[in-house]
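Apart from one protein chain that is not included, each protein chain of the complex appears where it belongs.
Chain naming follows the written order as A and B, and within any one chain the residues start at number 1.
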Amino acid sequence: MVTTTKDLEAHFEFECRACENGRCAKANVDAILSEREGLRDFYEAFKEHIASCKRMTYGQYMFAIDREVLPDAVLWWHNHPKYKETHMSTAVGTDERPLNGHFVYMPFISVQVEPLNMDKNYWVFLRAYLPGDDPSFPSVAKNLPAALWIEREVKDLLGFKPTNHPDPKRLILPEDFPDGVYPLRKDMDYRHSPITEPTTEYRKTPEDTTLVPMGPAHMGIEEPAHFRLFVRGEEIVDVDYRGFYSHRGIEKTGEGRLTYNQVLFLAERICGICGYQHSVSYAMAVERLADVEIPDRARYIRTLMLELERIHNHLLWVGIAAHMVGYDTGFMHAWRIREPVMWLVERLTGNRKQYGMNIVGGVRRDLLDYRKEDVLKTVKQIREGTQTFLDIALNTNTFIKRAEGVGILPYKVAKAYSVLGPTARASGRKIDARLDQATRTATAYDEVDFKVPVYKEGDVLARVLVRMDELFESLWIVEQLIDQMPDGDIMVPIGKLPEYEEALGFTEAHRGEVVHYVMTGEKNKVYRWKVRAPTYNNLPAVPEMLKGYHVADAPLIIASIDPCYSCTERVQFVDMNTGKIKVLTEAEFNELSIKYRGVF
Amino acid sequence: MAESVSYTEKLKKWNRYEAEKFSKKAPVTTPYPFIDIEKPPEYRGIPHINPEKCIGCGACVNVCPPDALIMEWDKEHGVKRLTYNAARCIRCARCIEVCPTGAMEPTTRFEVATDNKEDLVEVVEHKLAYCEECGEYLDFTERQIEYVRNILPKDVFDMYSLEDRITLTQEEKMRRTVVKLRETEGNVYPAFMLVKKKVEDDKGGEE
Partner (left out) sequence: MGKQRLKSVWVYHVDAGSCNGCDIEVLDVLSPYYDVERLGVKVVPNPRHADVLFITGPLTRQTRIMIKKAYEAMPPKPRIVVAIGTCASSGGIFYNSYALYNTSPQRGRDRLRSGGPEMIVPIDMYIPGCPPSPEEILYGIAQLLGIKEKKMKGEYWVALPPEVESSKENEIKFKIPDRPIPLRYWLTLREELRRVVGYYDRDAVLNDFIELVGRAYEEAPDSPEEKLHDLVTGYFLMEKDSRVQVAMRFLENEFWRMVKEYHEWGEALKEKYPVTAGV
């Protein structure tokens, strides 16, 4: 049976079937609540404050709730006694004044009824409407450190006022941006860029400590960021962090001049290392809200590219961790082993990093037979190479002694900060967005079988082991996918998108879970797009990991969460006893770690 | 099929310069830049606009995410220029995907570094069509009109008598329609279509 493009496009004219799907506000509340475990208890507990409830798409439920009970509702889910790994993922603030005169603040909760079971787990959105002239809401950050940064973000970008926030400083906008101008509001154009004199606000130095500022420019690796360590002698007491040097205004540009297919390419360039994960999450969000089913072959190809990216990334990270410890041979070897993956991807997709394989509705390039053979050959090479490398690296005393028992993150702290990814799995949290939530509309993880490694110690060595185990699981997944790949089309054309619909797209990147929230507007444009990268949740937990350890351990601990921002350039030591000031450069600071010959 | 090698065989045979080094214990470093190498055939290099085939429709300009392709209009002289700048190109290949004539060609050129940004600019200039009646320039190029003539079947052309209307501005078309309606006065067929002559006066026409 031959279907033409015209037939398929006609099929996707949007008809309002919202009441069938439970999406309309007039839907049957009882039927929705009985779909998943736990929804009814929440509804009973907060019945007077819930205005409406509906299902947005498969596995995502939304409650419209009063703003006064927001902290209680969020804490009700986050500290649920039975569903242990339920956590608040992030929150989004929208300016909906052109539509209904209100602002909206909506936390997302990822509910885990049973670990790694994608049919039972779901997402809950708690939508609170804030009046247009007084956008304030009670803050939950004092009891839930996971919400610290997100409330500062909506304060910076939209002008909301979280009351009783413990630390309401400027987080994201550059220091020379004037006060009172809020970029994400709908009355500001995306190109408008006012400049004033730069002002900086920092935390006060606590009693009895010296300040070690580590500035933004950095030798070699990741993005600029600014850490301020408060030290007493050699031991770190507290840390202040000022980052967001790479804030490029992506969310506003996506609403400004791009159509929904072009935003896909912008999403890929949010991060150069985990770009494809962002692309798949965005495509998943748009496909979910348009109710589109992509062909099976496209799902398999997407999963294949995701796993290839994970493999090359874990090898990259192992090299950098080895470099931080002073083991430069390990760095060179790890990057030598990783190179064939880049060559393979160059032949499959056309470029080594930003693959550009996705389009809303499927993928753009097919996997011909000779390319499949290439993939299998490379997987074999990587497996042998990594085995040899790990046998040597994990048995060197230098590496093990530097990594064991250092930078411990206890389970309770990991849960309170909503830490994600291998960092969380190394502290005992059993979460993995590939299997936890229903990703079957965009990727094929429900049809392959693999294990999720979880360790309990929470130190740097546990994080290394988690990542290496994941690498071998990824190699196994790739082999299964090539074996089982189905036939068929690779793309389904979508005509016009439905207006003012919203959905969430997510995948498990190598650092944690990536979440994209998309709300469409008129004429195939995007009304609100929110991106939350996993390092956003992991970084606030770094000060907890650094307290009590030596300054020389700091680079390794910061690198062990695999931050998409790293740090340090000129470290300034102010010794309180003698009053002398010494300026170290970035590499000299790293050298402290590399040449550390402390007490073993 | 007198050619011997199939499409995928040709692609399969391409091999990297360093590929054989994995088996021997030879130095792995590539000798580039002291020799000339090529990238794999699937590599996405700089696109090239073929001025023979380009019709100046602007489909590529609509899709380009970073605005590396921009259309400049010059209505006084009646030209429109399609400018491509490799300094902003992110090599997403969307322009290659949507070009209706195949003028945007994919290449594997990767040696693009330069010290002067003028070298990265490629411009194709098109002449706009002008209206026969009033002399104003239309928004289409003459090549676009020729291309459409090649696509639509001749019967449709004759039936709607498009041949004469195709080079008129919007105002001229509306003027002619009004004139024709006044002449035919409430006839059941659209005023501009050719109809089998039932009455002996001239109803066909230049609409």
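The working rule: a contact is a pair of C-beta atoms (placed from the backbone, for glycine too) under 8 Å apart; a residue touches a chain by one contact, two chains touch by 3 or more.
Values in this document were obtained by computation on a predicted structure and should not be read as measured data.
**Q** Which displayed chains make contact with the chain that has been left out?
**A** A, B
**Q** Touching the left-out chain: which of A:191, A:451 or A:547?
**A** Going through A:191, A:451 or A:547 one by one, A:191 is the residue touching the chain not shown.
**Q** May I ask which residue of A:36, A:87, A:364 or A:402 touches the chain that does not appear here?
**A** With A:36, A:87, A:364 or A:402 as choices, the missing chain is touched by A:364.
**Q** Tell me, which residues in subunit B touch the chain that this view leaves out?
**A** 1, 6-8, 18, 28-30, 32-34, 37, 39, 42, 49, 51-54, 56, 65-68, 70, 83, 85-91, 93, 96-97, 100-102, 106, 110-115, 117-127, 141-143, 146-147, 150-153, 155-156, 158-159, 161, 189, 193-197, 204
**Q** List the residues of subunit A that touch the chain left out of this view.
**A** Given the touch definition above, subunit A has residues 2, 4-5, 173-177, 183, 188, 190-193, 195, 198, 215-224, 244-250, 252-253, 257, 265-266, 269-273, 275, 316, 332, 335-336, 339, 342, 346, 350-354, 362-370, 487, 489-493, 564, 585-588 touching the missing chain.
Following the convention adopted for this analysis, only the chains that are shown with their structure count from here on.
**Q** Spell out the part of subunit A that touches subunit B in their complex, as residue ranges.
**A** Touch list, subunit A to subunit B: 258, 261-262, 265-266, 269, 336, 340, 343, 346-351, 354, 356, 364, 368-370, 381.
**Q** What does subunit B use to touch subunit A in their complex?
**A** 8, 11-12, 16, 22, 28, 39-40, 42-44, 63, 65, 90-94, 97
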